[in-house]
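Shown here is a partial selection of chains from the complex, left in place.
Every chain is named by a letter (A and B) in the order it is written, and numbering of its residues begins at 1.
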C-alpha cells in the first residue's frame, strides 16, 4: 500500500492540468515560431496566441484586445500599479495611491517603491475577517488620488473583498481601480462587464495552468506606461518574445475553468471546504479560522491558527504524513516576522505564529480531507505537548 | 496576415513589367514608407481608353498586390473612369488589407493619377479643366486605435 499524498497548497501553485499540458506540447518543438515572424511558423504561433487571448478574456467576460500577457502574476501587478501611477502623474492628475494592508507583496512593494519615487500612498486597514471597508476607502480618497489597488481575494486567508462596492466608490470619484485577482480568477465568477474594475491581474499557475505566465486585463481607453521596455509586444505593454506555449496553456486553463464555473463546481468545492473547516475546528480545540467564511471566502481555501504551537513544526510533521500545506509563520519565511496579513486582521504575534493554510484543488477528494482530519489532530497534540504555553489537562 | 486573394495577386502579378512605347508613365513614392511605383499606360488617342497598362513596384507584398489589382481594374476603362478608382476600391477588391498596410494601396491610386497627369501634360501641356483626382480615403487608415502608451514595435528579433 502506498501512503496517501494530499497536496493542499493550491494557493501557492496548482498542478498543471494534463489537458493544458497537452495543448501546450506542440508549441515547443513543432510549432515553435516567434509570433512576430511573417512566415508559416510565425503565423501559426500568432494564431495560437490570438486563440489563447480570446479564451483568457472569455473567463472574465472581457474583449480579447483588452488582455495583456505578462511573465508572472507579480509582473501584471507591477505593470498595473506602476504603469497607471506613472501615466496618471505624467498627465498631471496627481500622485496619491490607495491600497490595503493585506495586499500581496507584488502590489504592496510596487506601491512602496513608488513611495520612494515621490508618490504618496495610504494603506487601508482591514477588519478581523480581512475586509476592506468601502466607507474607509471613500474617506481616504483625496483630490490628488489617482489609483486604488485592492485585491480580489487574499492568498493567506481566502477573504473575498466587496470589489463591486469598492469599485463603485472609485468610479464615483473618478479614480482608477486595479484589483489583483490572482487567487480569485478561475475559482469564482468574475465579469468585468458588470464589475467597476479598470484593471485586473490573473496568473495561470493558480488555476491549473503553467507557471511563468500572468495576464492583466486593461479596460479600453486606459493608458499605461510599460514597466518592461523593448520590442513592443503585447500592445506595447509587455516587451519580450511571447511565451507561446505558456500563453496557449493559459488559454486552455481559462477555458476549462470557465466550463467548471458554468457547471457550478465552485459551489461543490465550497461545500467540501465547509466540511473541512468544520472538521478541523471540531477536532482540534483552541483553533480558529482566519479570514472570512461562507460566500465571502474562496471556495478552495481554508486557513487556521492553532494556538500554542508554531507553523513550521506542523508543516514538517504533516509533510511526513504526505500532507502538503503552508504557513504564514515567521519561521517559514526569510523575514522572521509572522505574516503581515494575519497581523493586519488583529492577531497577536504569538497566535499568528501558529498559522496553517490548507488549500484544495478540484482533484481533492473527501477521502483526502478525512485523511487530513485523521492525521492532523495528533500532530497538533504532539507539538502542543512540547509547548511551554500549552496547559496540558 | 494577408488573405488568399492578396497573396495570389502578389505571387502571380497581373500586368507587371514595362511598356516600351508607353503613351504615359507615372511614378509615385509612398511618403509613409519610401516605397516607389511606376505605371505605364498605352492609351487610344481617340477614345482615351487604356488599351494596355503595366506596373513596376518597389514595395511590400501589399504594394505589389494593389499595383497588380489596379492594372486589372483600369485596363479597358477610359482614362476618366480609371481616375475614379480609389485606393479603397482596390483594397476592397482584394478582400481587404491589414490596417497597417492600408497606406500601401495609395501607391496604386496615385500611380494612375500621376500617369494621367503625364499623359495630359505631354498632350496639352496642361491638365484639363475639371479633371478631378480622387481624395485619398485613408486619412486615418492604418492608425490603430491608440489605447496604450506603446513603443514602436519591430518584427521578431
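Basically, contacts are C-beta pairs under 8 Å (C-beta built on N, C-alpha and C of every residue); 3 or more make two chains touch, one makes a residue touch a chain.
None of these values were measured; they are calculated from a predicted model.
> As a check: each chain kind appears once in place, so what is the overall formula of the complex using those labels?
A x2, B x1
Just so it is clear, only the chains that are shown with their structure count from here on.
> Can you work out the whole-Å distance between the CA centroids of subunit A and subunit B?
About 54 Å, centre to centre.
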